[in-house]
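A single protein chain has been omitted; all remaining protein chains appear in their positions.
Letters A and B mark the chains in the order given here, with residues in each chain numbered from 1 onward.
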Amino acid sequence: MEFLTVSLLNGVIYGLLLFMVSAGLTLIFGMMGVLNFAHASFYMVGAYLAYTLQKFVGFTSAVLLSTVLVGLLGVIVERFFLRRVHKHGHAHELLLTFGLTFIIAELIKLFYGNFSVEYRVPEFLNFAAFQVFSTDYPFYRLLMGGVSLLVFGLIYLLLTRTRVGIVVRAAIHRPQMAEALGHNVPLVFMAVFGIGAALAGLAGALAGAFYTTNPNMALELGVIVFVVVVVGGLGSMAGAMIASLLIGLISSFAVGVDLSLASLLGLLGAGDWARQMGGLMTLKVSSVAATIPFALMLLILLIRPSGLMGEKG
Amino acid sequence: MSGAILQLRDVHKSFGEAHIIRGAQLELRAGERHAVIGPNGAGKSTLFHLISGQLQPSSGQILLGDEPIQGHSPEQINHLGLSRSFQITNIFPGLSVFENLRIAVMRKHQMQYHFWRSIQRYPEVRAQTEQLLEQVRLQDKQAVCAAELSYSEQRALEIGMTLACDPRVILLDEPMAGMSHEETDYALSLIREVTQGRSLLIVEHDMDVVFSLCDRISVLVYGEVIATGTPEQIRADRRVQEAYLGEEQCA
Partner (left out) sequence: MKLTKILLAALLLALLVLPAILPAAMVNAAIQMLIAALFACAFNLLCGQGGMLSFGHAAYFGVGSFATLHAMNALNGEGLLPTPLLPLIGAMGGFVCGLCAGWFATKRAGVYFSMITLALAELLHSLAPHLSTLFGGEAGISSMRTAAWGLDFADATQVYYLTLGWVVLSIALLYAFTLTPMGRLTFALRENGHRLQFLGYNVHRLRVLVFALSAMFAGIAGGLQALNLESANYVLFDMRFSAEVVLNTYIGGVNVFLGPVLGAALMTFFGNAASDLTQSWLLYQGLLFVLVMMFMPSGLAGLVLCWTAQIRRRGWLAILPAAFAALLSAGLLSLAVVFAVETLQRVFSQDYQALLIADQAWPAISLFGREWLPGAPLTWSMPLLLGGVGLLVLKLARRQWLRLLDDEPAVACAALNPRVEGEQP
């Protein structure tokens, strides 16, 4: 029971964190047709910047400042890099963002070294919120979840209730028409890219303190974020939310499940034989928890390539 | 029905709520040139997509000869002898004109999995490609990148590629779109020449072309064929005048 509750809470919060990063990515893809490989790098830069700034301005200001700075980075990337190769097509843009990921990761290693840095949750946030059965549940986890929900709410309101939101949604679906109607679509592109990046940076600034902050975090998270975005449907915010929660929960639960194919076959009386076979049979779900998202992604890509909530074609 | 090489029987196609093709009935007789005309949005291109296998009808039958082809893949339908061209030029832009036609020619010779001999060693392919080049009058441009051709030359290449597999039924989707008067005349004589002995289904907006080229005309309005007949019959048909030609005469 305890395992279920804790896993549930952890899974939901991890999922919300994933959503903060994938929301920007799916928005950018829906709008520009570019799968931004560098998106998870924004997450990483957010964490490192917050870590650096924390020494000077304190935790809260560091998080806010790093969010803004990563947003600016996103704007620079769109304006000076992506726009230049736009004419060569989507594959080219994808490759460019791929190269940028590489460079950002190497620059981080240059400035901060190859190992993780001491970016920790500050003392004033490091307490238990409540008790789940016999364990303390850290407040900071709830904070991360809360910020994600707040951000989701703000974005939703912005997109659906404001004039700016209408223009952005129009530019996402029909950029040429929106431009013909007189709206500054390149500016919209830049803004959406920047906001998407800022979201990823915020997620990084918050999560980096709780989880580890190291030069590999972009790659580790990046692949999961791709899975989320593909499963949810490239371009769909609702899809990103559903897929994030799904993957968050699966990852959370799977880690605690020590069953394998052998245990399943054991129910049918073939347990010993399976254990003798070894290999895939004795693989525990907990060991391969990391592979489940990919298997899910493959499944979706084959059965319903537009994703759970994506538009067809 | 005797003499009919392509038939559409009560074909429907919906995209979600939008009911685009509503019970289309069409018959293409062997050896005839048959035009499909109608206002924009009537579903003419959709009809072609349904016949050529790009789309599956929601209901109804499409018969090529005696064989039902609805739901078949495009390459299967092509093997049965039907070839189509596209409204938006659909060629291989980065390859030369010669290569474009050669790719189309290769299929008939069943060579797509041949990886052991250089293509230069197949003289019949070269001969056929050169013949096609002459037919569409692009011999001088054979080494030119297809993307660098003028618009009407690309349309000619498009037609050439459609013919390469020696089809018995040809579907041409607005082959003259965007052409000048001279180019239209040239394309018209080309089409007349290459469709000798074959059956042609053509979508066109240019009424002069339609009336001079075609044996029969079908009028498609809101996904339904409201009239079929010879050019004179169609000109005189009241419903057609109201729905389509009438508006043109007033304008």
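Basically, a contact is a pair of C-beta atoms (placed from the backbone, for glycine too) under 8 Å apart; a residue touches a chain by one contact, two chains touch by 3 or more.
Owing to the predicted nature of the structure, the values given are computational and were not obtained by experimental measurement.
Chemist: From the list A:Leu4, A:Leu110, A:Ala129 or A:Leu264, which touches the chain that is not on show?
Modeler: A:Leu110
Chemist: Who touches the missing chain here, A:Phe3, A:Phe98 or A:Trp273?
Modeler: Of the candidates A:Phe3, A:Phe98 or A:Trp273, A:Phe98 is in touch with the missing chain.
Chemist: Would you indicate which residue among B:Leu47, B:Met106, B:Met179 or B:Val225 is in contact with the undisplayed chain?
Modeler: Residue touching the chain left out of view: B:Met106.
Chemist: Could you tell which one of B:Leu63, B:Cys145 or B:Ile226 touches the chain left off the display?
Modeler: Of these options, the touching residue for the absent chain is B:Cys145.
Chemist: Where the complex has a chain not shown, which of A:Leu18, A:Leu35, A:Leu73 or A:Leu221 is the residue touching it?
Modeler: Selected residue, touching the omitted chain: A:Leu35.
Chemist: If I consider the whole complex, including the chain that's not displayed, which of A:Leu125, A:Leu265 or A:Ala290 touches that chain?
Modeler: Considering all chains, including the one not shown, the answer is A:Ala290.
Chemist: Go through subunit B and note every residue touching the omitted chain.
Modeler: Interface residues of subunit B facing the absent chain: 52, 54, 73-75, 78-79, 83-84, 86, 90-96, 98-99, 102-104, 106-107, 111-120, 122, 143, 145, 161, 164-165.
Chemist: Can you list, in ascending order, the subunit A residues touching the missing chain?
Modeler: Counting over the whole complex, subunit A touches the hidden chain at residues 35, 81, 84-85, 88, 90-92, 94-96, 98-100, 102-103, 106-107, 110-113, 219, 223, 226-227, 230, 234, 278-280, 283, 287-288, 290-291, 294-295, 297-298, 301-302, 305.
Going forward, only the chains that are shown with their structure count from here on.
Chemist: Using mean CA coordinates as chain centres, what's the gap between subunit A and subunit B in Å?
Modeler: Once rounded, the distance between the two centres reads 48 Å.
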